[in-house]
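What you see is the complex with one protein chain gone and the rest in place.
Lettered A and B in written order, each chain numbered from 1.
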Amino acid sequence: MAVKEYIRERFFPHMWCPGCGHGIVLNGLVRAVEELAINKNELVIVSGIGCSSRISGYVDFHSLHTVHGRALAFATGVKLSKPKLNVIVPMGDGDALSIGGNHFIHAARRNINITALVMNNRTYGMTGGQYSPMSGVGVKATTAPYSTIDNAFDCVELARAAGASFVARTTVYHVNQLSELIKKAIVHDGFSVVEIFSQCPTYFGRKNKQGGAVDMLKIFKEKTVLIGSDKKKDNPALMERGIFVEKELPEYCKAYDEVIARARKA
Amino acid sequence: MSKKKLKDHLINRDWCKGCGICVAMCPKDVLVLDGDEKAMASHPEKCIACRQCEKMCPDLAIEVITEDAHGKEE
Partner (left out) sequence: MATTCFVQGNEACSLAAMYAGLDFFAGYPITPSTEIAETLSARLPEAGKKFIQMEDEIASMCAIIGASLTGSKVMTATSGPGFSLMQESLGYAVMAEIPCVIANVQRGGPSTGNPTHVSQGDVNQARWGTHGDHSIVTLTASNHQDVFNMTVEAFNIAETYRTPVILLFDEIVGHMREKLVIPEPGEIELVERLRTSVREGVNYHPYLPREDGRLPMSDFGGVHRYNVTGLYHDMWGFPTDKGELVDGLIHHLVKKIDYAADAIAHHVPYYLDDARTMLISYGSSARSALSVVEQLRRRGERIGLLELQTLWPFPVQLVRDYARDKEYVGVVEMNMGQLINSVKLAVDNPRRVYLINRVDGRLITDKDIKQTLRVIAGQGV
């Protein structure tokens, strides 16, 4: 498998549970990178803390496994300091949108050329299945034995409103779309967000009686549609998949070069 | 472009955690879990080399080897 050139085989089998969606994200990510034929020496993966964040150890890129929620802030330092590097930031939903919510919106606002992958499994898996800002109302979790009353964020709308110039959503069931969207996000010159629904059969699935990994994948299939599908009109509860935002906006590092030019002229 | 034909399923038994995703998602029922809860191709002759199993495997444990009409491995 060509993807083996992009992973650190000595750490496999990986530490994720059987059927964890994050492994499928890893699979899609390495296929995307392989198809883009990016020089591994120019690839940096920056992650925070959580199950999702362990992805950085498994890929043979420059890998920076940081603290909880702050991966985008570290990544901003990497990217602005050396803009020629491709910077990919996989995050869990809690990592990206709870503790890291502020960094998420500000990275989007700056439109810095970083690829953010939000691996949304609606739970804190690493700590044992507590509810997350993406769990939504009526979900059981180890910290919500009587089910949740908290609303969830809409990651796509949040990223769009904050100024991200590429925003997409898919699921780990839709593996072809997954690697295609990751490819487009990496190539896009600006802050790009791909929200990826990913299953946690161990905690979210079990607590919420969704069955095993296969059952949860089928839910992704049944509860999502491509953007613009007629099915959405009949069933507004369906979540759309695809590219929501794709526009050309000034990229931060390039804009900074203009600051340097102005400073030198002054 | 000639159609790809299956040559082999390379299944890394050390990496496979037996989640059964490949078994369930294969459109042609090629794969099963064996007695050790590891994926194996019980009906390789039915395989259409769609690579769904390879792409959906969370353990990166499956590789579908194909060959073209001239028997060239890809």
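Here, a contact is a pair of C-beta atoms (placed from the backbone, for glycine too) under 8 Å apart; a residue touches a chain by one contact, two chains touch by 3 or more.
Owing to the predicted nature of the structure, the values given are computational and were not obtained by experimental measurement.
J.: Of the chains you can see, which ones touch the chain that is left out?
T.: Over the full assembly, the chain not pictured touches A.
J.: Which of A:K4, A:H62 or A:K232 touches the chain that is not shown?
T.: Only one listed residue reaches the unshown chain, and that is A:H62.
J.: Going by the contact rule already stated, which one of A:H103, A:K140, A:K207 or A:R241 would touch the omitted chain in the full complex?
T.: A:H103
J.: On subunit A, what residues meet the omitted chain?
T.: Those residues of subunit A that touch the unshown chain are 11, 40-42, 44, 46, 56-57, 60-67, 70, 73-82, 84-85, 102-103, 106, 256, 259-260, 262-264, 266.
Operating definition for what follows: only the chains that are shown with their structure count from here on.
J.: In whole angstrom, what separates the CA-based centres of subunit A and subunit B?
T.: Centre separation, subunit A to subunit B: 27 Å.
J.: Would you tell me which residues of subunit A are touching subunit B in their complex?
T.: Contacts found on subunit A: 1, 3, 7, 12-14, 16-24, 26-28, 30-31, 172-173, 175-176, 179, 201, 212-214, 217.
J.: If we count contacts the way the header does, which residues on subunit B are in touch with subunit A in the complex?
T.: On the subunit B side, the touching residues are 10, 12, 14-21, 24-25, 52, 54-61, 63.
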